[in-house]
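Here is the structure we will look at.
Of the protein chains in this complex, all but one are displayed in their positions.
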Amino acid sequence: MEVDAAKAIGAGLAMIGVIGPGIGIGVLVQGALNAIGRNPDASGQITTNMILGIAFAEAVAIYALVVSLIILFVL
Amino acid sequence: MKGVLILLGIIAVSVIFCGIIPFVVMPGAGVAVALPVIMVPGEVVWEDFLGIKGLTITNTIIGTLVADVIVLAFAFAATRRMRMVPGRLQGLFEVLTDALWSLAKSTAGPNARPIFPLMATIFIFLLVANWVKLLPGAESIGLMHCAAEGVNGYDRNGILLKVDKAMDTGIRATKENYYACHHKGEHHDPAHDAALSAVLSAAAQELGVESISLRDDVGNARSVAQYVAEQGGDVEAVLARALALAEEMAVAPAEGEAPAEGEGEHTAEAKSPAELVPAVLEEPYYRDDLYAVTPFVRGAATDLNLTLGLGLLAFLAIQYFGVRAQGLRYFTKFFNTPALENVGKNPMGIMDFVVGLLEIISELAKILSFGFRLFGNLFAGGVLLFVMSFLLAMLVPAGVYGLELFVGLIQAFVFAMLLLVFSAMAMQGHGHGEEHH
Partner (left out) sequence: MDALGINLGFFIAQLVNFGIIFLLLAKLVWPRVLKMLDERSERIAKGLEDARAAEEARANAERERDKLLAQARAEAQKVLEEARQRGEEQLKQMLREAQAEAEKVREQARAQAEEERNRILAEARDDIVALALAAAERLVGETLDEKRQKAILKRFFAGVPAEAKGLGDKVLVVSAVPLTDDEKAEVLKITGAKQIEYRVDPSILGGMILRAGDKVVDGSVRGDLSALSMALR
């Protein structure tokens, strides 16, 4: 049981890593929206690049998630 | 007015089907919804499939095959008879292809043609694979298997799991539970059975109850001695009484056991029930009726084999496109020898060389990045669906389903898009980058 508790705590702690990507995605979307606001014609390309950027930032969050999942279900 | 009525109707239906039935009616009948099993590896549906030794079929493999069938059926049905004025299916497929093709052209320019087939295949395959897990029945209907270690198991009620109350979380199975379940009845030892029944009778007499059930009274992973001690009984007295009972029983069925002694070789070392009693009293018992459902179909991308495989494929494809477009010059991206040649004039060349070596790591990291991004999103999506369905049975899971549709699309798109961008960059070469310095 102590091990389970430790796992839960560990998994929770691992998810702290999601903070960074969260902020990053926020900044990214802010930048993209500003850019679209300035240049609405380029919105298609900006959106594509924004999604790419989000995917990169999200990858980090996913790493944290994977670590958390591994702690919970694998270890 | 009509809209309000329809909304009320939807809410009423969802209350009945998502609230009353699973939380009231079904627990009353002993077949409520069991907590789903969350496992990272693909769950084994059939071992030694079709009698072939070692051919194991997991539900992620089945999910992949379902996605294969849908993709191929869709692609070939849509393009079987190409017409200048397209039908619906062909039109849909062409819209999809056209969108991908114009994306490839706008990103990779003249290099789009060789990249396109791989990118489009990955996109359409992943899209279908990601959406397959949202089909009704996927990740929910399956075979009952012995609950593996760490999985919450339930007793069974016919072909359904036996759950008597809503929000029953079951019992977490241990390795021994799994073993007991898996090898149930395999090592049937009459002497052991006799010793166990003697111990249980003795304990019941000691505690002054009619009978004691291993499953309901002793509990999982506990011994009879533990139970007796907890209930305030005397373990020594139980042992003595059980021994006496075992001696009595051993006399009576001796003749009956005679043929059995001749057929098994292990009977030679078989012990009598009385000899087994002390061990039986102290050994913990594991429930052999802990079952969990292994769904037939699970999202293909919730299997790391697929996602890492595709990641590796994408990595190899990127290298292939790079070499194809630039020849061996492509590898100067990693081993920046040209920068090293001018070191005398430009000491920063060493830095460039080291950066090039670091590129190798970041290039290899792409495999993991590709694989885990896809896996993490899709696996987390599945977990989210489970969790949401059990937290709020009504309405909210529908919204999560919508979100999952979107995530499935986005992840397929991102995978294809990243492959496209990396390939385009590899084909374009780093010459452009250096001109900036």
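Here the chain labels run A and B in written order, and each chain numbers its own residues starting at 1.
Assume a contact is a pair of C-beta atoms (placed from the backbone, for glycine too) under 8 Å apart; a residue touches a chain by one contact, two chains touch by 3 or more.
Keep in mind that this is a model prediction, so the values were computed, not measured.
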Shown chains touched by the chain that is not drawn here: A, B
Contact with the hidden chain (one of B:A12, B:A29 or B:L72): B:L72
Of B:V45, B:L118 or B:L281, the one touching the omitted chain in the full complex: B:L118
Residue of B:A108, B:A180, B:V277 or B:L306 touching the missing chain in the full complex: B:L306
Residue ranges of chain A at the interface with the undisplayed chain: 70, 74-75
Chain not shown, touching residues in chain B: 39-42, 56, 58, 60-61, 64-65, 68, 71-72, 75-76, 79, 82, 84, 93-94, 97-98, 101, 116-118, 120-121, 124-125, 303-306, 308-310, 312-313
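In this section, only the chains that are shown with their structure count from here on.
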For the chain B and chain A complex, residues of the former touching the latter: 38-40, 103, 106, 150, 369, 372-373, 375-377, 379-380, 383, 410, 413-414, 417-418, 421
Interface residues, chain A side, partner chain B - complex: 45, 48, 51-52, 55, 58-59, 62-63, 65-66, 69-70, 72-74
